[in-house]
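Missing here is one protein chain; the remaining ones are kept as they sit in the complex.
Chain IDs A and B follow the sequence of writing; residue 1 opens each chain.
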Amino acid sequence: MHILRKYKWAILVFVGPTLVLYTYFVMVSIFSTLYYSLTTWDAISKPIFVGFRNYVEAFSNPDFAIVLRNTFVGLALSLLFQVSFGLIFAYLIYRTLRGFRLYRALVFLPVVLSQAAVAMMFTLVFNSDVGPINEILRLIGLEPLTRNWLSDKEVVFYTVLTPMIYQYIGLYVVILLAGMQSISEEIIESARIDGAGSFRVFFNIVIPMQLDIIFICIVMITTGMFKAFEHSYIMTWGGPGVRSAFLGVYMYFKAFVHAQYGRASTIAMVILVAALIITMLFRKIVQRFSY
Amino acid sequence: MRHTTPDLLQDRSSIVKQRIGVFFRQLTLAIWCFTTLYPVVWVVLNAFRDNKQIYGNPFAFPNPAIFRNFPKAFSGVHLLTTLTNSIIYGVVTVIVTMLLAAMAAFYLSKIARGSSLYVYFIIGIMIPIQAILIPLFINMRNMHLLNTRLGIIIVYVVINLSMSIFILTGFMKNGIPNDLIEAAVIDGCGPLEVFFRIVLPMSQAGIATAGTLVFLGVWNEFLFALTMLAAPGLRTLNLSVYMLRGPYSTDQGLMAAGVVILITPVILMYIVFQEQVVKGLTAGAIKG
Partner (left out) sequence: MGNYRKKGLLIGIAVFLMIGIVLPVAAGGQKEGAAPVTIRFAHMWQDGASEDATKSVAILKQVEAANPGMKLVHEVVTGDEMRNKIRVDVAANNAPDMWQFWVGGVLADYVAKGILLDIDNFLAKSKKVKKEDISKSAWDSCTFDGVVRAFPRNISVGIFAANAEIFKKYSWAYPKSWAEFLALGKKFDAQGVASSNIGSKGGNPSHFWYGDLVCQYEAGVTGTATIGKTLNFRQRPFIKAAEYCDEMRAAGLFPKDVMANGDWAPSIAYYDQGNVAFCYTFAWCFANMSEEIIQKTEIIPIPKLPDGERDTSKFIQGTTNDAYCINAKSFEDPKKQGYLVALMDAVAFDIGLMESQIGSIVSVNNNVMKQVKLDQIADKMMVKTLKYRLANNVSGSPMIWQELPSNKLQFDYQAALDELWAGAITPAEYIDKVQKSCDEYKASK
């Protein structure tokens, strides 16, 4: 805004303290991580500089390829389900007179629960002996569809992905709803008076005006998926092997279980760069579509 | 906020269509909300069961109901100390983070749009916490901020800054019309006044969203609380609930009781806070 540019000291006051804190604590730590990613370090003795060896080893490691694939496929599925469900439910609540506050609170509940609690619950949901999924399948005569959801290497990836997607749908519902509420009423009213039905309003007005908020959700989903760790760790230890592991779990194991802090920092850098690239990509896409 | 076209403008068939629409909306929402409510109900029920019941019959009613879990959980988590700590850390972090993030977001969305500072701040969202744990911890140690309230609050603020700035910038960009700001400046307001008089009130939706996320993040945070708050007097509720686990195996009923204790304050706060947000939103929606 040109009109405010003349207040040069605005920079100092508005951004200064944040800049200082962020740079000193976060950026310095990130640069430390970058440095450690070029070393071999067990966090106890002195780091040994090894250059790009960690990166080469990571990318030539077949396990890492599986983990990368899992993370990207998981991301695609998360974006698909969380954004679409988020928009749909947000719009439904938005249009609802009765129970608006109640519904908004209820959809948010799983977000409040710890990931450990939700992971635990889904472990039991998918339990092949006593869990309801298999029980229902047996009940309705679809026994052949039952699986060992947590041990079967074909499906374990999807089993672990389910709570990861499910738990945070409510978060995006609330965010998108907050965005929808800042749409000016007149626009909607005039559209309705012009005879637009719910679907038209949804697709032609609400979504385009929500692109910035949708972008927020996309970035949160992306960074969330790249950092995700708890569900996989609790349900299957990322396994069997790494079949249900994601980048976040993989990094956690390297850092805290293998005590290979250098390698873990390498993974962290990969996470950072990948998430950043995807974010910038989506930013370009959204900018193209918005007015 | 919620839109229905006045009856005068409709004829019979579209009223019927509208009622059907309402019915399906409510039905869909009710079904979905059942699935979101269920995990919480399940955890509450588990607090009255033991491992045998939980693992044997995961989704049945307590049979027989066990009452020893709650007293044990209460004594195990040292509720008074840890609840107070969690609330202090949460509230202070939210206030400081929201203030700093809102100021930065205002600058990034209105004063210096599209600057590379935006990308600089966003990088902080992309890095997993476990990666910067050790460098940050060493930093805190050297500043003698380990085992202090100030230390953990600083940590919580800085790790939440990026996400908050990101969300608030998004909300402010289109949520606050530029003409309003221009009008105010022409009337003689400086940036600070524009910020406190116009931007903050109009950002309530964004601040409520980001603030909720930050609070939840602090409430459920584990790794930094574990390493930086070793002394019992500073511990958080989440940490204490975790410690209800045994060294090798967990009494899931006891853990469930602990989880219930952990989420109750948050749910209460959300219910109360939601009222405030609604008031703020309706106030902000009325344009003078």
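Here is the rule we use: contacts are C-beta pairs under 8 Å (C-beta built on N, C-alpha and C of every residue); 3 or more make two chains touch, one makes a residue touch a chain.
Since this is a predicted model, take the numbers as computed values, not measurements.
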Sole contact to the chain not displayed, among A:W9, A:F31 or A:F289: A:W9
Residue touching the undisplayed chain, where the options are A:Y55, A:W237 or A:F282: A:W237
Per the touch definition above, residue among A:P17, A:G99 or A:P132 touching the missing chain: A:P17
Option from A:S37, A:N54, A:T71 or A:T123 whose C-beta touches the chain left out: A:T123
For subunit B, the residues touching the chain missing from this view: 51-52, 54-56, 72, 75-78, 133-134, 137-138, 141, 143-146, 148, 150, 154, 189-190, 192-193, 196, 223, 226-227, 230-232, 240, 242-252, 254
In subunit A, positions touching the absent partner: 9, 13, 16-17, 20, 40, 42-45, 123, 126-129, 131, 148-153, 156, 236-243, 253, 256-260
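The rule is simple: only the chains that are shown with their structure count from here on.
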Approximate Å spacing (C-alpha centroids) for the pair subunit A, subunit B: 15
Contact footprint of subunit A on subunit B as seen in their complex: 1-5, 9, 21-22, 25-26, 28-29, 32-33, 35-37, 39-40, 42-43, 54-59, 100-101, 103-104, 106-108, 110-113, 117, 119, 121-136, 139, 154-155, 157-159, 161-163, 165-167, 170-171, 173-175, 178, 181-182, 185-186, 190-192, 194-195, 205-206, 208-209, 212-213, 216, 220, 238, 252, 256, 259, 262-263, 266-267, 270-271, 274, 278, 281, 285
Subunit A to subunit B touching residues, read off their complex: 1, 3-5, 7, 10-11, 13-15, 17-19, 21-22, 25-30, 32-33, 36, 43, 89, 92-115, 117-118, 120-121, 124-125, 127, 130-132, 166, 170-171, 174-175, 178-179, 181-182, 185, 188-189, 192-193, 198, 209, 212-213, 215-216, 219-220, 223, 226-227, 229, 248, 251-252, 255-256, 261, 264-265, 268, 271-272, 275-276, 279-280
